[in-house]
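Apart from one protein chain that is not included, each protein chain of the complex appears where it belongs.
And then chain A:
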Amino acid sequence: MFQFIATYAPQLIVAGIKYTIPLALISFVIAVVIAGAVAILRSYIPHATGFGKLGWHILKFILGFYVWIFRSTPMLVQLFVVFYGLPKLGISWLSPSGWSAAVMVLSLNTGAYASEAIRASISSIPDTQREAAAALGMTDRQIFLRIILPQATRISIPTLANSFVALVKDTSLASVVTIVEMFYLSQQLAAVNFEPLQMYLLVAVIYALFVTVLSFPQRYIQRWADRFVKEQR
């Protein structure tokens, strides 16, 4: 047993550090940027009229469609479409490597979910805050960036942390687009050593360790973000 762990755990951990973690971190950063932008744009109530208003409607429809399509289809299918499907269009710059296909799908998928979380936290800030700021002569932009967003950010942290945990585990799907991350490596090893039970249990434990370690910062981020609310525990 010890021999087994000593033999295989280091290889898996190296694969995790080389692929799983970078994949998760890079995708998460992109996802948060996408989610923030989508949530802000979808929350914005435009004052524009005429063509400006029409433009906003079209933009909001497109964003809503993006969120809908990524939330209502399996990520595995999305990966297949991007990695195996897009090259069929014959446009070379659209033909992603396994790596870029994985980052693209993981970040767009997580971004779709996270945008809904951020949008919900933005709309959870009571309108009285907006009114109070408006009464002080602040512009819509100032109100949003300086009053609403900081408070919404705090509320969205637990959900975003949840998305991140899910994302770390979802990187295992990248195995289907030829990335030898932890899970793919464990499959390859199990095919050689004929110990699928021990092999997959070991990789499960290592995923759990990774998730636990990667979740540590959440506590500190949350504590910092909660500085202006009453202790709730």
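To be clear about the criterion, contacts are C-beta pairs under 8 Å (C-beta built on N, C-alpha and C of every residue); 3 or more make two chains touch, one makes a residue touch a chain; residues count from 1.
Rule of thumb we're sticking to: contacts and distances are computed from a predicted model.
The chain that is not shown carries the UniProt protein name "Amino acid ABC transporter ATP-binding protein", picked from "Glutamyl-tRNA(Gln) amidotransferase subunit A", "Amino acid ABC transporter ATP-binding protein", "Cysteine desulfurase" or "SUF system NifU family Fe-S cluster assembly protein". Summary of contacts with the chain left out: across A:48, A:69 or A:136, the touching residue is A:136.
Between the chain not shown and the residues A:11, A:151 or A:198, the one that touches is A:151.
On the side of chain A, touch with the chain left out of the figure occurs at residues 128-129, 131-139, 142, 146-147, 150-151, 154, 227-230.
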